[in-house]
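All protein chains but one are shown in place.
And then chain A:
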Amino acid sequence: MPLALEKIDIVAKRMVLAVQDYSIFCWQSVANLFRTPKYWGDVLQQADLIGVGSVPIVVLTGFFTGGVLALQSAQSLAQFGAQAYTGRFVSLSMIRELAPVLTGLMVSGRNAGGMASELGSMQVTEQIDAMRALGTDPMKKLVTPRMLSTVVMLFLLTIISDTLGTAGGAFVSVFINNQNGTQYFTSAYQALAYADIAQGLTKPLFFGFIIATIGCFFGMRTTGGTQGVGRSTTQAVVVSSILIIFVDFLLSRAMLWIFSGF
C-alpha cells in the first residue's frame, strides 16, 4: 500500500475507534444513572459549578444578543413599515435558535474545557487510577454527575437566556428605537407557539449532554503530561462547539418536520 494511503488508513481507523469509544463512554454515563452508588453530592456540587457559575456569562450574552437583534431587525423591518414586529422577530429568534445555541457555546467554552483539564490533570497524576484502585468507578463518580448536572443546568440557563434576550430586545426597542413597550411584548408573546418553546427547550438537553460527555471523554483519555492536558482542553472545546452547531442543524430539521410537517 502506498505511504499516503497507509496514513489515511491509520487516521480513518483511529477516528472510527474514537467514535466507538465515545459511544461506549456515552452509554456508560447514561447507564450509571440507574446503578448504585449514586453521587448526589457531586451532582449538586457540579450543578453549582457549571450552572450557577455560568449565570453571569449567559445573562450578558443573552441580553446583548437580544439587543443586537432588535437593533438590526428594526432597521430592516422599518423599510417595509413593519417595525412593530421587532418583538416577534427577537423572541422567535432567541427562543428557537439563538438562546440554546449561544448558551451551549458559552457553557461549552467555559465547562467542556474545564472538565477536560480537571479530569486530564487527574489522569496524568494517576488520581483516576488511584480512584479505581480504591474501588471507586470514575465513570460513576466523575462523569455521570457532570453529565446530569450539565443537562439540567443548561436547560435552566437557556430559559434565563430566553428571558434576558427578550428583555434586551425590549430595552433597545423602547429606549433606543423609541417603540412602544406594550406593542413589543404583545408582538413577542403572540408570535410564540408551543412548538417554538418545545424546540428551544429540547435543544439544550442534547447540547448539555454533548458538552459534558465530550469534556469528560477527552479528559479521561489524556496522555502526555501537562502538554497533553492542554491538548485535551483545546480538543474538548473545539469538538463540543462543532458538535453543538451540527446537532443544532439536525435537531432544527427534525423539529420542523415534527411540528410543521416539512
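In the analysis below, a residue touches a chain if its C-beta (ideal position, glycine included) is under 8 Å from a C-beta of that chain, and two chains touch if they have at least 3 such contacts; residues count from 1.
FYI, contacts and distances are computed from a predicted model.
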item: Listed names "Acyl carrier protein", "ABC transporter ATP-binding protein", "Cell shape-determining protein MreC" or "Sporulation protein", matching UniProt entry of the absent chain; value: "ABC transporter ATP-binding protein"
item: Residue among A:Q20, A:T125, A:T182 or A:Q227 that touches the chain left out of view; value: A:T125
item: From A:P2, A:P56, A:G81 or A:G135, residue that would touch the chain that is not displayed; value: A:G135
item: Chain A residues touching the omitted chain (full complex); value: 37, 122, 125-127, 129-137
